[in-house]
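Just one protein chain is left out here, and the rest sit where they should.
By letter and in written order, the chains are A and B; residue numbering begins at 1 in each of them.
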Amino acid sequence: MQMFDRFRENANIGELVVIQEGVVLGKNVSIGHHTAILGNTRIGDNVTIGSHCIIGVYPGGNANMRKTETTLPPLEIKSNVKIGNHVSIYTGTIISEEAFIGDQASIREKVRIGTNTVIGRGAMVELNTSIGSHCTIQTLAYVTADTTIEDHVFIGPCVSMSNDKYMGAKEFTLRGPYIKEGAKIGNNASLLPAIIIGRNTVVGAGAVVTKNVPDFETVVGNPARKVPDKNTL
Amino acid sequence: MQMFDRFRENANIGELVVIQEGVVLGKNVSIGHHTAILGNTRIGDNVTIGSHCIIGVYPGGNANMRKTETTLPPLEIKSNVKIGNHVSIYTGTIISEEAFIGDQASIREKVRIGTNTVIGRGAMVELNTSIGSHCTIQTLAYVTADTTIEDHVFIGPCVSMSNDKYMGAKEFTLRGPYIKEGAKIGNNASLLPAIIIGRNTVVGAGAVVTKNVPDFETVVGNPARKVPDKNTL
Partner (left out) sequence: MQMFDRFRENANIGELVVIQEGVVLGKNVSIGHHTAILGNTRIGDNVTIGSHCIIGVYPGGNANMRKTETTLPPLEIKSNVKIGNHVSIYTGTIISEEAFIGDQASIREKVRIGTNTVIGRGAMVELNTSIGSHCTIQTLAYVTADTTIEDHVFIGPCVSMSNDKYMGAKEFTLRGPYIKEGAKIGNNASLLPAIIIGRNTVVGAGAVVTKNVPDFETVVGNPARKVPDKNTL
């Protein structure tokens, strides 16, 4: 049932917590009330997890949805990670050291989150996606599946991405955006599938990016177009 | 209190689950940890419900909000439905067979979800709305109240709809969009109140749709305009 008695000496565990058999907990872990940690989960030292989280979810789906491998590696939450409340994280994912995962964020299977990266409240990260180190993914941003985000990227609040060019109508290898180091995406911008966002680019708030953006360029508007150099965003 | 002992023989029930008196459970139901199922709920065979859900919510509100009938029919969750974690579903709603409801989705009262339809993670479906069969409502999409979505519709991630033309300033019969069979709405598009989106239309990512879209048309931009036939989205 609630198998955490053996963790009591090392951990600060709230009320009505469920920790299933097979969970590995490091030293000095803190877990809020009503959180459930499922079996295939490894949690490092000094990790803080809030209340009402479900950690180590095994993916499901219906006949319309992508099949999942029958076996996934454990969820690994590295040392010094902080996780908020109402968070869900799937198995087969790695959350690197010092990352912060905000309230209501949801992170699917086979995701890698780099060190010191912030995932904002309510942000959704789909499967098969890599997010680098020192990134900020702001509140309510949507990172689609099959996406790559390099280091030091800023994704503003409510940014939206997609990975299916034909929205189910034709065959298309699903591919999300590829966002290079240091890019900054303004709030509520929309990125189309398989777009490449260059290094140190700036995408303006509300821009709709339908083509690749070269390194160091600033784009704004719908569809997004280059801003002349004198222009300030 | 936790009145599920009588369900134990047919169901796979997690820890710290609350099932109130009056709930009807089919065979082979699976329920995750910390989920609460309220009295006015009927759950079919082979239904899977995740952790931390609240199922069968009775609507409330304050003086600014629409009044609810004092009596609503039960919430009906038909056979083979799968429901994720942190989901809330209200009473007076029907979730049809084989539907999938993602994590953190919230579905209000008097909604009908058709067979085999997917409601993405964090998607919000307001009251008095009908969604057909074989639809995909992607992650973080917002389906406003008083909306009709026919069969085989694709609603991209972060799509936004509204149903109040004057935003509370004048009298207006609240009406959401009417989206016809086979329409595909790109990510982060905005739909205005009472708009009709025709059959097999395509609405581009980030488009702002202010007028009806005829059948088979493709529209993009802000405001959304027709794309010439040679144009590829």
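Details
The definition used in the following text is that contacts are C-beta pairs under 8 Å (C-beta built on N, C-alpha and C of every residue); 3 or more make two chains touch, one makes a residue touch a chain.
Bear in mind the structure is a predicted one, so any value in this text is a computation, not a measurement.
Although one chain is not drawn, the whole complex shows that of B:128, B:160 or B:201 it is B:160 that touches it. Of the residues in chain B, those that touch the hidden partner chain are 1-2, 16, 18, 34, 36, 52, 54, 57, 60-65, 86, 88, 104, 106, 122, 124, 126, 140, 142, 144, 158, 160-162, 165, 167-169, 188, 190, 192, 206, 208, 210, 222-223.
By the touch definition given at the top, chain A reaches the unshown chain through residues 14-16, 32-34, 48, 50-52, 82, 84-86, 98-100, 103-104, 116, 118, 121-122, 134, 136, 139-140, 154, 156-158, 184, 186-188, 202, 204-207, 220-222, 233.
Going forward, only the chains that are shown with their structure count from here on.
Rotation angle, chain A onto chain B, C-alpha superposition: 120 degrees, expressed as a multiple of 5. Inter-chain spacing, taken between the CA centroids of chain A and chain B, is 24 Å.
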